[in-house]
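Missing here is one protein chain; the remaining ones are kept as they sit in the complex.
Let's turn to chain A:
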Amino acid sequence: MYNNSITAELDIQIFIEVKKMTKVPYEVYTEEVDTLSVLSPDGKIVNKDLLPELSDDQLKEIMYRMVFTRTWDDRAVNLGRQGRLGFYAPVSGQEATMVGSEFALEKDDFVCPGYRDMPQIVWHGLPLYQAFLYSRGHQHGGQIPEGVNVLMPQIIIGAQILHAMGIAMGYKLKKQKQVVITYTGDGGSSEGDFYEGLNYAGVYKLPVIFFVQNNGYAITTPFSKQTAALSIAHKAVAAGIKGVKVDGMDVLAVIKAVRDAAERGRNGEGATLIEAVTYRFRPHSLSDDASKYRTKEEEGEWNEKDPIARLAKYLEQKGLWTEEDTARVKDEAKAKVNEQIKKAEQTEKMTVPGLIDSMFEQTPKHLEEQKADFQ
């Protein structure tokens, strides 16, 4: 009896194994993929072949931008609590994905951000005080200077993915070599616009990079409730484009992934979906309480993977960075933020007549009449 039961269990085991191995020819299979990784959390190179080519100055510049961005985020959260900033989505924890992905592009490439992606458009050329104005609800925040190829942050999750696809088609029709990058999160990858954008980019072979920062939560909803796919990167398969999964706390891996994708785009090889696995150290926004949906243990585990600490260790080992450098950048960043928030606060207020005049190229008669009520 006892022996029989063991045999039966073994039979089941074998049956399961055989079933696993037998692929039905007309069924679709996907497999788990590795995560592209270059730096270990203690700052050691784990994959030399994948290390992107970067000069010492470039490495220091990346470090500078990441420390600057973290300090700006700290200050912005404080400014928000003081009521000096409007809507603000914190970025700490995501410096590798934000700074790294933008750094991998050329200046004339185009950036289509989601609502949290202010660092990318600032590093791409938007003056910081305009970023603050955007948060403060001032139209000048979205008046991107000529020659800076970015859109203002998109509030409707996923809508910017379609704009990126259209801008990329523009480059293709004009036979220009630029690529377009667009950002969304793990939540955004569930939107219809996400699938439509990937699909169009596949059909038309467009030079666009769909960069998903999977920070584990769509406001409060965990990634486990977002998709049953093996990963977000796997969704590229359905659109016939390249999919890549990358360690989003590893800035060198992020740069490697985006550079490869940009090269494919410039070579006419089409679009790439990059999933960067990351974490936001802070809540979704200043009115969100992350302790309601995340544990201290989980937050602690991710703090261990801090992208800034990781790059700092690597650079310290190379003799390129010291703690004093970090302190110096922090001071610089604080001074710059103070100066730029003041500039934002001193910018002349919007007016209703000005708003009316920004609706159409030529203000129609009925709006001219309505303007009179506010003059």
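The definition used in the following text is that a residue touches a chain if its C-beta (ideal position, glycine included) is under 8 Å from a C-beta of that chain, and two chains touch if they have at least 3 such contacts; residues count from 1.
The rule we apply is simple: contacts and distances are computed from a predicted model.
Asks: Refer to UniProt and select, among "Aminotransferase", "2-oxoisovalerate dehydrogenase", "HTH gntR-type domain-containing protein" or "Nucleoside ABC transporter membrane protein", the name of the complex member that is left out.
Replies: UniProt protein name of the non-displayed chain: "2-oxoisovalerate dehydrogenase".
Asks: Check each of A:131, A:152, A:241 or A:277 against the chain that is not shown and name the one that touches it.
Replies: Final answer for the missing-chain contact: A:152.
Asks: Write down which of A:63, A:98, A:111 or A:167 is the residue touching the left-out chain.
Replies: A:167
Asks: Which one, A:37, A:143 or A:285, makes contact with the chain that was left out?
Replies: A:143
Asks: Quickly run down the residues of chain A that touch the omitted chain.
Replies: Touching the missing chain: residues 139-140, 142-144, 146, 151-152, 156, 159, 161-171, 173-174, 192-193, 196-197, 199-200, 203, 355, 358-361, 364-367.
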